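Before I ask anything, here is the structure I am working with.
Missing here: one protein chain of the complex. Every other protein chain is in place.
Let's look at chain A:
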């Protein structure tokens, strides 16, 4: 193992890891918004909305994320969508993880005991008040873990955007292979940094889980 090489390139990798964090964070925000909308659409009383929600979720869960990124980045210009690699990466990853997160949110909402809704409605609360005051506070706790799993998947999946030339952690590693021919050390550093980031996400999820626990 070439430790001096590892030491030398490490700062570049840390910098690249911050790009990975940035792209993951932005895709997470986009994904959560898309997921909330898609979950609401799927649970809506309007049939067209339900169809739209279902289509979105099946499309993005039913095809490889890599293909989605390629269609957006390479296919986009053909239909007038010209995106920078970074923007294409955020949008592609965000829409992809949004489909998974929609199911996490929906799962948590339907897991709240039906009797809770009945109790709130019999007191006289509207559908919206029932959702906001009774269902969501209980569902929030139930969706923390699944959304955490989705976020970890997003973080690791962000490596895919290296294929559309976003200069993040995986892309940086590949670039250093060409000049060093030391794939074990180079990819090892990348793996280590991914692990540290995944660990950090897991800790945040644990914290949120405790914070929202129902005693």
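The rule is simple: a contact is a pair of C-beta atoms (placed from the backbone, for glycine too) under 8 Å apart; a residue touches a chain by one contact, two chains touch by 3 or more; residues count from 1.
We adopt the following convention: contacts and distances are computed from a predicted model.
Write down which listed name, "Protein TusC", "Phenylalanine--tRNA ligase beta subunit", "Radical SAM protein" or "Polar amino acid transport system ATP-binding protein", is the UniProt protein name of the chain that is not shown.
From the listed options "Protein TusC", "Phenylalanine--tRNA ligase beta subunit", "Radical SAM protein" or "Polar amino acid transport system ATP-binding protein", the omitted chain resolves to "Polar amino acid transport system ATP-binding protein".
Among A:14, A:67, A:123 or A:196, which one touches the chain that has been omitted from the display?
Of all options in A:14, A:67, A:123 or A:196, contact with the hidden chain holds for A:123.
Out of A:2, A:15 or A:113, which is the one that touches the chain we can't see?
A:113
For chain A, which residues reach the chain that was dropped from this view?
Spelled out for chain A, the touching residues are 113, 115-116, 118-127, 129, 133-134, 137-138, 141, 214-215.
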